[in-house]
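One protein chain omitted, others in place.
== chain A ==
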Amino acid sequence: MKRFSIFLLVFAVALLSLMPAAAQDEAPSGDLEIFSWWVGGGEAAGLEALIEDFAAKYPDVNVINAAVAGGAGVNATAVLTSRMLGGDPPDTFQWHAGEELSSIWVRAGLLEPLNDMYEENGWFEAFPQGLLDLISDDEGNVYVVPVNIHRSNVMWYVPGNLEEWGVTVPASWDEFVNETCPTLQEQGVTPISVGETWTQVHLWESVALGVLGPEGYAGLWDGSTDWTSDTVTSVFETFGQVLDCANEDMSALSWQDASQMVAEGSAAFNIMGDWAAGLFLVDLGLVADEGFAWAPSPGTEGTFMMLSDTFGLPVGAPNAGAVRAWLNYLGSVEAQDIFNPLKGSLPANTQADISNEELYNVYFQDAYNDWTSNEIAGSLAHGVVASRAFMNGFNDIIASFAADHDATSAAANAAILGLQTGDF
């Protein structure tokens, strides 16, 4: 009898200790560590605005902004990996949607599925299907919440300058290499500005999409386009010709330096993701359609090459309740309309208020039309179509190609690399 009453007592205490945990589901509290590589410019501003708004809604949550600077995410990746391996995961972390996500985190089973959250919020309808495919596995489990959409195949130019030099926006890479480039070079203008190696990979994906078309390009990543075929070799050949039209000091320039060459009038074109719109509009104070303008990169009219930043819930996150609240907030129209105008990207949630011109500038109005009507392709340089291991090796291939211009060996090496890393 006595034993039973002790049991009851223990049971009651146990029940009591569970109470706060149950309450936590309603109003999350404690620390919430948000891991990213957004440390500068619009990205950091966007993240800080999000955190501020989130903290106002959940005053009990203490948000820790654990952004790691440097190396275009390389340092952050190193820190994140060692923390995950050491059993000390952050509550939530930034990662690119696509193969980069699934080849590591989803395959290793380190992210919690978020299907219930998607159903509750009606996000299966709010996010475009093409994007959902990139962030879920074959069984339909969704693992992350995307905050934005970027376009990578954008060609930037200054309309007045083009008129002065007597060229128009080229419709294909053939036209660029054979007509636009010589005309510009005769006048001492750099036809296209490029920066350090990752921006060359960024240029390569636009050339590949332009030469192969959306189907051929997609085939590179599912094995239906043969890397050693003549068509892929011709991608590298065209890429080499494009590099011959570029500035010689590429390895000394960041993407900002390269884009700025266009604004300054020393180069005619630059291919960069749409974060360059922020550089032109905000940093350089130019007026859209006058000071700068844009077009899909040659031969990619009708295709939107995209990338997307996402956050997820790692298995064993210390404060899962707060992460769920954060992710719930992140996918909402409200959060996306706070973040994206600052970061300079499109909202991933299609219910966001894109037509509001105070929030989304004229570039994004235009890009949004393309996003909703174009065919979608995934960016290589930003981890949508290939794993990190492939990306690293491909970077080396492009770096040596820039020096030796050997198209056959570059294509063959890429094929071997793809087999080695298991990407296609």
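Everything that follows uses one rule, which is that a contact is a pair of C-beta atoms (placed from the backbone, for glycine too) under 8 Å apart; a residue touches a chain by one contact, two chains touch by 3 or more; residues count from 1.
Definition applied: contacts and distances are computed from a predicted model.
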item	value
Absent chain [UniProt protein name; select from "Sugar ABC transporter permease", "Acetolactate synthase small subunit", "Ferredoxin" or "Cytochrome d ubiquinol oxidase subunit I"]	"Sugar ABC transporter permease"
Absent-chain contact - pick from A:Ser224, A:Ser251 or A:Asn369	A:Ser251
Residues from chain A at the interface with the omitted partner, ascending	71, 74-75, 77-78, 81, 84-85, 103-105, 107-110, 196-198, 248-252, 254, 388-389, 391-393, 395-397, 399-400, 403, 409, 412-413, 416-417, 420
